[in-house]
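The complex appears here without one of its protein chains, the remainder shown in place.
So that you can tell them apart, the chains are marked A and B in the order they are listed, and the count of residues begins at 1 in each.
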Amino acid sequence: MKKIPKRIWTAAALCLFAAAVCVYLGVTFSSMWKDQPIYPGPGVTEIQMLSDYNPGLKGTHGDTEVYVLDSGKPGAAVLVLGGTHPNEPSGVVAAVALIENCQPKTGVLYVIPRANHSAFTCTDPQEGAPMFFTIATPGGDRTFRFGSRATNPIDQWPDSDVYVHRTSGQTLSGSETRNLNRAYPGSNSGTFTERVTYGITELVKQKDVKITVDLHEASPEYTTVNAIVAHQDAIELASWASMDMQMEGMNISIEASPTNLHGLSHRELGDFTDTLATLMETANPSQGRLRGRTNADLVVKGVDKYYVRARKAGSVTVEFTEAGIPIDERVARHICGIEQLCKAYNELGNEQTIELDGLPSYQEILTNGIGYYLSPGK
Amino acid sequence: MLFLKYVYLAIVALLLALILTNMFKKDKFLYQLDAALVIIPLILRLLLIK
Partner (left out) sequence: MDIELLVLLAMLGVFLIGNLLLKLPVSLSMILGAVAGALVAGEGVPIRHLFEGCFTYVDTILIISTAMLFMTAIQRSGALEALNALIVTKFYKVPALMLILLMFIVMFPGMITGSSTAAVLSAGAIVAPILLKIGIPKARAGAILAVGAIMGMAAPPVNIPAMLIAGGVDMPYIGFEGPLFLITIPCAIFTVLFLGLKYCKNLDIEELKKDLDMEVGKKYGFKLYIPILLLVVLLVLTRAVPKIMPQLGTPLIFLLCAVVAVFTGRRFNAWEGGLEAMDTTIPVLAKLMGVGMFIQILTLTGARGYIVVSCLGWGLVALYIAICTIMPGFGAVSSYGAASVMGVPFLLVLLDTGDQITIAALLSFICCLGDLMPPTALAGNYAAQIVGLKYKPVLKHCVIPFLVCIALAVIYLLNSKYMGFLTR
């Protein structure tokens, strides 16, 4: 019998090793594919899917729940987007808190907690991000996924070298091809990500959504942070809301949506629909470039010694102390911001109103923690 | 351009085949180890896991 050369044995052994690593990684990575449960509160009247607005999404990882909180009384429609960027976790947590607590008294509230559903199924390479983080509730821990900034490449691949925004022709780095917040207003024949934004744009149009609030976070060193970014039509609304937020003790600024930066919700939803398009940013050290050790603790507690140093050196504009910027505070800002935007809409003398009830105040969330207002699960 | 994803998966499969063939042809263990490292992300992409 012919002797099998040594190189075949070593190659075969290495193949087995690679296969074992692949199995391990397959199990690990796919653990993010399952949606964490959301427990609809008393205000939820219906759960729709985004594919109801763009049937092309049905059966794909782009389809996602749209929670409808209908007061049953006539009024304005408001849309809240959480999880546009799942690596900005206060957005999804705030959206879940709305679903589990809010009871509108007039008008309808639509909440999409996982706007880029696909991006929740992976984490970004070279970011060292945790896959999950937990928030303590009175009845036990609630687990959330810390996802990726962009659509999972298994759903949309390859990226073009340069991303050309469909309606404006603006060019951006190819990595933005999968960024939901560069894909508005979307297209039902476009990329996976554009089909998701098309669904959202259709919802805004079909339901005559008056206010859209896109919940985000940014690196603390970023220039637009602790801010409401507003389309030019929504500046007055955002200014009113920000005054009330300042009265509640928040430092918040208003930024006009740049007219030459395309694909963002506050630009394109404002331009292509009748909604008053806004976006809120809080400071999230777990996505910053100056951060130290990256783990679930950083996501939840927001404590980071390097940001404290950078703040002292003047490299970071946002206030950053040893106490950090915990997710409780970031979610509180979002919830309070949504409430104040709705109040401002009513105060500006609009015929239809939207009144939200059942939401904890900024101070209450700071005192009790956001976990206190999340369902303990079943 | 959804079919493009499958074209690229085919390219990944082609590269995997070439790398594996080289891996079994070469005597040098460290070269084989390099090849084994490279195939891991390619396999995970081909199987649409990551």
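By our rule, a contact is a pair of C-beta atoms (placed from the backbone, for glycine too) under 8 Å apart; a residue touches a chain by one contact, two chains touch by 3 or more.
Being a predicted model, the structure only gives us computed values, none of them experimental.
J.: Pick out which of A:36, A:188 or A:224 touches the chain that's been left out of the picture.
T.: If we include the chain that is not displayed, A:224 is the one touching it.
J.: Just to verify: which one of A:37, A:128 or A:376 makes contact with the chain not shown?
T.: Considering the complete complex, A:128 is the one touching the chain left out.
J.: Based on the whole complex, identify which of A:6, A:34, A:73 or A:289 touches the chain you can't see.
T.: Of the candidates A:6, A:34, A:73 or A:289, A:289 is in touch with the missing chain.
J.: So which of A:59, A:169 or A:349 would be touching the chain we can't see?
T.: Residue touching the chain left out of view: A:169.
J.: Which listed residue, A:15, A:136 or A:261, touches the chain dropped from view?
T.: A:261
J.: So that we can see where the missing chain sits, which residues of chain B does it touch?
T.: 1, 4, 7-8, 11-12, 14-15, 18-19, 21-22, 25-26, 30-31, 33-35, 37-38, 40-42, 44-45, 50
J.: Take the complete complex as the reference. Which residues in chain A touch the chain that isn't displayed?
T.: Within chain A, the residues that touch the unshown chain are 21, 24-25, 28-29, 123, 125-128, 131, 153, 158-162, 164, 169-176, 221-224, 258, 260-262, 289-295, 304, 306, 309-310, 313, 315.
As a working rule, only the chains that are shown with their structure count from here on.
J.: Where the CA atoms of chain A average out and where those of chain B average out, how many Å apart are those spots?
T.: Computed value for the inter-centroid distance: 34 Å.
J.: Quick check on the complex: what are the chain A residues that touch chain B?
T.: 5-8, 10-11, 14-15, 17-18, 21-22, 25-26, 29-30, 122, 153-154, 156-158, 191-192
J.: Show which residues of chain B lie in contact with chain A when the two form their complex.
T.: 1-2, 4-5, 8, 20, 23-27, 29, 32-33, 35-37, 39-40, 43-45, 47-50
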